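Starting off with a structure, shown below.
A single protein chain has been omitted; all remaining protein chains appear in their positions.
Residue numbering begins at 1 within each chain, and the chains themselves are lettered A and B in the order written.
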Amino acid sequence: MRGRPLLYTSYSDEMRLFPTTAKRVAVILLLIVLILLPLKALPGFGFLGDSAWLILIDRALIFAVAALGLNLLTGVAGQVSLGHAFFMAVGAYTAVLLGGEPGNTVWGLELPMWIWLPAAGLVAALIGILVAPTAVRVRGLYLAFVTLGLVFIGLYMWTNLGKIAGGPTTGRPWPPLELALWRGQEPLISFATDGPWFGVELVREAKAYFFLLGVVIVFALLAKNLMRTRIGRSWASIRDRDIAAEVMGVAEARGKTQAFAISSFFAGVAGALLASFIGRRIPTSWDLFLSVVFIAIILIGGAGTVSGTFLGTIFVVLIPRVVEDFTLSLSELAAGDGVLSSMANLIVATGPEDFGLVSTTAAGPGLSIFQLNVALFGVLIIVFLIFEPLGLYGIWIRVRNYWKAWPFSY
Amino acid sequence: MKKLHILGVVLAFALLAAACGSSDDTSTTGAAAAATTTTAAAAEETTTTASAEAGMKTGIGVDADTMTIRLGALHDLTGPVFSPLVVDINDAMQIYYDDLNANGGIDGWMIEYIPEDTLYDVDTHLEKYEKLRDNVLAITASTGSPTSVAALPALMEDNMTFIPLSWYSGWGIPEFDGGLALEQNTNYCIEAMNILEFINGMGGTTIALATFPGDYGLDAAAGVKLAAQFYGMEIVYDGEGLVVPNGDNPEVIAGIAGSGADWVFLTTNPTTSAILLGGAFGAGFTGLWTGSVPGYDFRLLDSPAAPLFDQVYYQSAYNVPWGSDAPGQVEMAEILKAVEPGKRPSDAFIIGWNEAKTMHSVLATAIANGDLTREGVQVAVSQTTSVDFAGTAPNQDYSGTPNEYVTRQTAIFDPDLATYTAAGGADQTISQDDATTGSLLAQDFFASEAAKNFEFSAPCYEL
Partner (left out) sequence: MTLLDGLVIAQVAEGFDKFINTLTSGISLGAIYAILALGFVIIFKATQVVNFAHGAIAAFGAYMVVYFATVLNIPGRFLDFLPITAQWILSALLAVAITAVLGIVIERVAIRPMIGKALFAVAIITLGLDLIIRTVTNDLMGNQSRGLGDPWGIRIIEFSGIRIAATEIVTVIVAVLAVLLLAWFFRTKTGVAMRATAFDQEAAMAQGINVGRVFAIAWAIGAALAAIGGIFASIFPRSPGGVSPVTAFIAFTAFPAVVIGGLDSIVGAIVGGLFVGIVQIMSGTYLAGVSFLGTGFSAVVPWLLMMAVLLVKPYGIFGTEEIRRV
């Protein structure tokens, strides 16, 4: 009804993906922004189209796919999982086994991307189904330990399966992101080389961006749909009160298995994309820290919501860059005079003899920028969990409600 | 509610700060702003700019207006594997370039040294290389065998000359690295042959071999096996590629201890060497130990394992240790003392110093040729017949065939705890005249018979 956007007159209206006009307009604007971004056509934010930023944004898109999966498992179905890195690894290694180049120390079948990418997801989903019975049997924090064990068992496997994963310290190269019909043929579209599309000159990161954007949109729609249909509701009931859910007729074991399978599918695809995009992964890179990154994304962004997942991903992936730039600008500030400059000097150490909490030369007394990022990451996790358990999405909701009710915001 | 508003404002500020910060960064790339693509098409990148040096061709990483040459470095500064050694190397390099700049640079050209921390992690190494690739003329150090190998495709794409901080034999073979790598000293394979001749001279006949996996460990293992055959020694425990970096390694320890070998050959990092020595000692092993250069760090003499390294370990070396009276070492010591008198002595400084010297020599030739592009640097390399290390290591040669120019000499030292402690142990500073890392000379620079007989035309360990 006009002027009353929250008045739904039919069930299908309420359950629509974008029920209000405001939401529809926002989504269209967002899509326009996203498409213009790599073309450096956004006013004021043109720098985001640079290679260095595009690489970060591409990584954020890939992380978003994996995070969407973990969101379904942990945020919607309530299953604590620290094993996301394991499933990503499964997907990545399936991809390289099917799509990679064989060598004298590694196996590979050189199949095209339209085989190895879905296969990565499917194999990961299968492994998720295999793991599910153990996961169903244990509950609560014991499940966290089981999934943690998966990560360590996985690390052992990847370091020893040299034929699949390559050397323990060298890894192996992954098949590039390009769409060909069959092995050995020229790719129809390539997302991994520089060149023009429809006359517009694009770097490889920009092409990968468009591909990944497409993938993310597909998976986001998938996730949103899952959440609003029967499966999603059954997951939510398992999360909230699983005994009551079982009493009501929701098959707990089947729901949990579905959750593991589907989230592993997301993780597998994301793992394959990540490895292919970076080009080379060493077996020890699929570690606990990677799993923690995704847990942090879910919690910082807001568990159980798709928008929260995106907010969390952007935040977590871009923070290291922001911190680095901020520290560098602080160190430039410290070189000058004035009150601000002496404060900056206290915080940043520019040389090995200088005092400071953070050091720009990694050998100084303070934390290096990388260490600062890791520590800051931990601080953010703690701060968000204590002060804003609903995450960035919760903050957004509060801000939105404030302005909706303004000037009666009390 | 108010808190949230402040938080929101702060976040917005941070994003703005990032926006402002990054736009500064991107505008200082040496290349013309049009270079958003990263192909190595030479024609696009060589901009002939009018400069103080009339006719000097410049390219990426060179700023003709300020007469600055930018050199990047990819170092493991905070990683768990080799970082204490690399921190010293980085410091020495930085001081070398600062000193060079203070003395007028190379013909008036200043060097801007840009180190990046790679944590000995392949992903981070590649990421940091992405940051540097459009901004520097050459890479003056790239830490690690696996990491440098992983970056090789990108380096070849950019025609980027680089100095690997790794002694894998492949760096000396132009077919492997496209002639881009300026290898330093010898390689793990030939070093292993020299060490085996030393062991042979000490009467050892059985060897237990334990190495890291990957090109670092397996290159040395290949050398060990070739030399064992040459000298008629038996490898009673073959642990090539089995050692887990910084891990407990009970399997390897059990293997070494049970083998009853006379000597153990390790290709690991200092922490893991300590674990293996300690573990085998605990199991009753009484043989002698030695291994590739990166497996020992004098700082092990500060640890509980010090008596073990003192009594049973022999250290291999590509360069002279701190405290030697080689002219190059003395010169470096003077300059280091002036800049940072409170620094701890280290055997690793000279590695960074000599790498910087190599780059200096190549750049000087390039400047003399009037061509400071990446191609020009390559030409300068091919013209470099000898880099003078002033007695700290055999002079480096890059011309001719690999078999002709490869360095074959290494030296053997014996860590001595008493000497180290007498000079002050961990409290020493480089300003002390008697500062030492405890390494006493056991055999001065030599090339073994096996090494001399070895036809070096391909990497010992093929990737």
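Heads up, the rule we're going with is that a contact is a pair of C-beta atoms (placed from the backbone, for glycine too) under 8 Å apart; a residue touches a chain by one contact, two chains touch by 3 or more.
Bear in mind the structure is a predicted one, so any value in this text is a computation, not a measurement.
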item: Option from A:Pro5, A:Gly103, A:Gly140 or A:Gly195 whose C-beta touches the chain left out; value: A:Gly140
item: Given B:Gly204, B:Pro270, B:Gly295 or B:Pro345, the one touching the chain that is not displayed; value: B:Pro270
item: Touch with the omitted chain, as defined above, among A:Phe18, A:Trp114 or A:Phe152; value: A:Phe152
item: Absent-chain interface as seen on chain B, which is shown; value: 78-80, 83-84, 213, 242-244, 246-252, 254-255, 270-271, 274-275, 277-279, 281-284, 299-300, 302-308
item: Interface with the undisplayed chain - residues on chain A; value: 80, 134, 137-142, 144-146, 148-149, 152-153, 156, 159-160, 168, 241, 243-244, 247, 288-289, 292, 295-296, 299, 366-368, 371, 374-375, 377-382, 385-386, 389
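Here is the rule we go by: only the chains that are shown with their structure count from here on.
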item: Distance between the centres, which are taken as Cα means, of chain B and chain A, whole angstrom; value: 35
item: Residues of chain B defined as touching chain A within the complex; value: 1, 4, 7-8, 14-15, 17-23, 25-26, 36-39, 75, 77-78, 87, 90-91, 115, 117, 119, 121-123, 126-127, 130-131, 134, 145-146, 149-150, 212-216, 244-245, 340, 463
item: In the complex with chain B, residue positions of chain A that touch it; value: 45, 47, 50-53, 55, 159, 167-171, 194, 201, 203, 278-282, 285, 318, 321-322, 325-326, 328-329, 352-353, 361-363, 368-371, 395, 398-399, 402, 409
